[in-house]
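Left out: one protein chain. Kept in place: all the others.
Then we have subunit A:
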Amino acid sequence: MSGATHGTPAVAERVGTLDAPRSPYVRKRTTRGNYELYSWVFMRASGVVLVVLVFGHLFVNLMVGEGVKAIDFAFVGGKWSSPFWQIWDLLMLWLAMIHGTNGLRTIINDYAERDVTRGVLKGLLYLAFTIVVVLGTLVIFTFEPCPVGADPELLASFCTA
């Protein structure tokens, strides 16, 4: 019935590993709670808000008036002397950082196979998050648009007034 065969074991090339039989593979513990639910909802909500914030930012910085050529120290100094832009940029910084960090957290959870690797990667991620957010927030609120002794040519118009 069957035609030409080279019947039993022909090639025995070694291929990648398979899980050992009956390796312990039981869910470690129940981890119920609303944390993942809220993080899932946050990702959707912050995504929508970020679209508005980021494109608003790009439009104001790059398209309005002189466009991209207007950006210099004076331009940024002028923007950050207004509470509106301070809050805009603060929101953008925090939402983008939490959104991105949470996204990377889920990717680490999905792809890290060992608990140690997962822990180390997440530790580095949270460290980077803390540094960027603290530094960014500090800059937005302590920014000095009119430093003493600077060339008035480079400063915003309201410094010399």
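Side notes on the structure shown:
By definition in this document, contacts are C-beta pairs under 8 Å (C-beta built on N, C-alpha and C of every residue); 3 or more make two chains touch, one makes a residue touch a chain; residues count from 1.
Here is the rule we use: contacts and distances are computed from a predicted model.
Per UniProt, the protein behind the absent chain is "succinate dehydrogenase"; the candidates were "Peptide/nickel transport system ATP-binding protein", "NADH-quinone oxidoreductase subunit L", "succinate dehydrogenase" or "Branched-chain amino acid ABC transporter permease".
Only one of A:34, A:142 or A:157 touches the absent chain when the whole complex is considered: A:34.
Only one of A:66, A:113 or A:151 touches the chain withheld from this view, namely A:113. Annotation for subunit A: contacts to the undisplayed chain at residues 1-23, 25-28, 30-37, 39-41, 106, 109-113.
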